[in-house]
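As you look at this complex, bear in mind that one protein chain is not there, while each of the others sits in place.
Should a chain be cited, it is by its letter among A and B, assigned in written order, with residues numbered from 1 in that chain.
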Amino acid sequence: MSERRPYVRRQSRLWWASRTYRGYTLRELSGVGVAVYGAVLLAGLDSVRRGPDAYAAFVGWLSTPVAIVLHLVLLAAMLLHGLTWFQTLPKTMPRLIVGGQAVPQKTITNAAIGLAMLCSLALVIGALS
Amino acid sequence: MDHFDTDILILGAGGAGLRAAIAAAEAAPDQRVALVSKVYPMRSHTVAAEGGSAGVVQAHDTLDDHFNDTVSGGDWLCEQDVVEYFVSHCTREMIQLEHWGCPWSRKPDGHVNVRAFGGMKIERTWFAADRSGFHILHTLFQTSTKYKSIERFDEYFCVDLLVENGRAQGAVLLCLATGEFCAITARAVVLATGGAGRVFRQNTNGGIVTGDGMALAFRHGVPLRDMEFVQYHPTCMPGSGVLFTEGCRGEGAFLLNKDGYRYLQDYGLGPAEPQPRNKYMELGPRDRLSQAFWQEERKGRTVTTPQGEAAVLLDLRHLGRKRIEERLPLICELARHFMGIDPVDTPIPVRPAVHYTMGGILVGIDTASPLPGLYAAGECSSIGIHGANRLGSNSLAELSVFGRVAGEQAAAFAKGAAAAEIPALLDRARAAEARALGLLNGKGGGERHSVLRKEMADSLEKGCGIYRLGDEMQQACDRLADLRHRYDGITIDDKSRAWNTDWISALELGYQLDVAQAMAHSAIARKESRGAHQRLDGYTQRDDANYLRHSLAHYRKGASPEISYSPVTITRSPPGQRAYGALGEQLEHARKEATHG
Partner (left out) sequence: MADRDRLTIELWILRYRPAQDEEPHFVSYTVTYTEEMSVLEALQSIKDEQDGSLSFRWSCRMAICGSCGMMIDGTPKLACSTFLRDLAPGPVKIAPLENFPIERDLVVTVADFVKKIESIYPFIMPKETKPVEAGEYLQTPAQMAAYEPFSDCINCMLCYAACPQFGANPDFIGPGAMALLQRYNGDSRDAGSRERLDLIHGEDGVWSCTAVGLCSEACPKLVDPANAVNQNKTNSAFDFFLRGLRKENHS
């Protein structure tokens, strides 16, 4: 019998709450925000299906303080989610080689964010005109 | 004690050991190979080699040039038949590494690129940025996992060789994780345990470079050859000794003294040109550059670092950011992170530190030692290609070329050898275990091994440094004899078994003291100056009449080693004047005229 007796440390069940993983945990939680906003949109669509009264009630709810606060929170979540999503993007694709050199991940992220902003802008302009 | 029987036992799993294991597995797939290392193979010190590995590849380069550079670089103390074999097999080995995946740096057309190196007339150093050793080691390690006949013993420390009936037949190992012993019996044994640079204070070596294999062979009667030749690398980090590759100068870096002057031109290496020519100035050999540093320090023309060390300046600035970051990323990382200096805009303070042991276990061209069944390759061996001074990029090539030879030769020997004499070997193994446990459990006089280690390193640095004096070498010899004596009375703090690094360090110190004694006694006996062995006490010239000979240190239990000499094999390059810079070129011309005229 040798002296060897490796000691196995148990991972804390609350590891995700620790400082180290705060950024990751917030990113994952922001996904819940995206889902909630999806539900809000679906509810709006459903109100359209149910007729003008239901739609008016939905629009009315949108202007209540609760709804405004909720939307601000959801907007923050969406922005965080979008940002982290684009930051993760270059990690999920093969290294992009242009002219014999790898394109920096930051460039890919910035390009993707730029593209998303352009699309959003086009949508907003389209909706306004 | 656990017992494991194999055909070929390889001690050490750095570049040479891994190359030997692969060669043995390919040459004799039916034989079992046990590959032992005191660390995981990828931690081996090959990992720290930066600059690259030699192999003639350019159309205007020749094997003759590589031969001549190596032999004159070694100040004619090389075994010329071995050098001839070596240079003609380097390129093949470099291509083999390429086939196994080594990411050698490339030219735009996809061919392997080469860089200039000190003492080499033509660019022939294959490089993987400035992590060449790292990539060679990882490539070899990863490739070795392909061979089912190789069984690894990672983190097993060798406490003794098993020798019976005048033949090496195995080793006794200490498993670091458990602190238990095991015996491996084998038909052939290969030592590939690396150098011994840690016996000096300022050195570029990893903590594991403690000369274990040298001492093991030495204790079993195998002579250590040319141990006085210890290489100082001229460009290292003051304080820690961490290496800044010669590749820096290969890429065009300058060495400046405190006045911003390229001082090497004062030491027969000039003229100083904006783009140093091969074998001129910064591209001179390591011994000459380290000696020039010593002289500059004497003249008070060095800078002083915050650690209080004298230093000169390694200036990369004129190469520009792009080239520096592309070709020398590790150097950038070391300078920026460890020293807070950006080499792109500030010269790096550097000084010489011990880097390599040219000498080692005496072996012939077939890597066989005088002890039947025992082979050695890589830095632990003295096969005779480095002579009195090794040229940069010849050692990575050496471990590939002769690692392979060792593996093949050991496999051939094992095939013809009788089976290991197991009962007798196990008796010897138990005796070795008892000795190692005696060191652990001995009461001792309370002195720590770390105290002895520091004294050893200080005395060698003083006595066997860049320039040497008879009385200082004598002091080193005396001090080492005293340390050897005190070693028997050390006390180990830690009496436990599992992962007891206190114990391992003490065992390593025992090896180091043996190797240090071989160095100091070989040095004092050589009454001339040659290559890395430079004396200031009346023996300042090379003396071919008396010392164109290899020194051999023989182990004597309880006493200082005995020194004898053996002839040098000279095939086609008669000893000539060794010169670099403009004079070197003149002499080379004259030699060529003489041979063709």
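We adopt the following convention: a residue touches a chain if its C-beta (ideal position, glycine included) is under 8 Å from a C-beta of that chain, and two chains touch if they have at least 3 such contacts.
Small disclaimer: the values here were computed from a predicted structure and weren't measured.
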item	value
Visible contact partners (per top-of-document touch definition) of the missing chain	A, B
Of B:Arg19, B:Arg43, B:Arg167 or B:Arg390, the one touching the omitted chain in the full complex	B:Arg43
Sole contact to the chain not displayed, among B:Arg19, B:His135 or B:His550	B:His135
Selected from B:Gln58, B:Asn165 or B:Gln307 as touching the chain missing from the view	B:Gln307
On subunit B, residues whose C-beta touches the chain left out of the figure	39-40, 42-45, 47-48, 92, 95-96, 98-101, 103-106, 108-112, 131, 134-135, 138, 142-143, 145-146, 154, 177, 206-208, 239-240, 242-243, 306-308, 330, 333-334, 337-339, 448, 450, 492-494, 496-502
Residues of subunit A (touch criterion as defined above) contacting the omitted chain	3-9, 11, 15-16, 19-21, 24, 28, 88, 90-95, 97, 99-102, 105
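What we mean here is this: only the chains that are shown with their structure count from here on.
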item	value
Distance between the centres, which are taken as Cα means, of subunit B and subunit A, whole angstrom	56
Complex contacts: residues of subunit B adjacent to subunit A	108, 177-180, 496-498
In the complex, subunit A residues that touch subunit B	2-5, 100
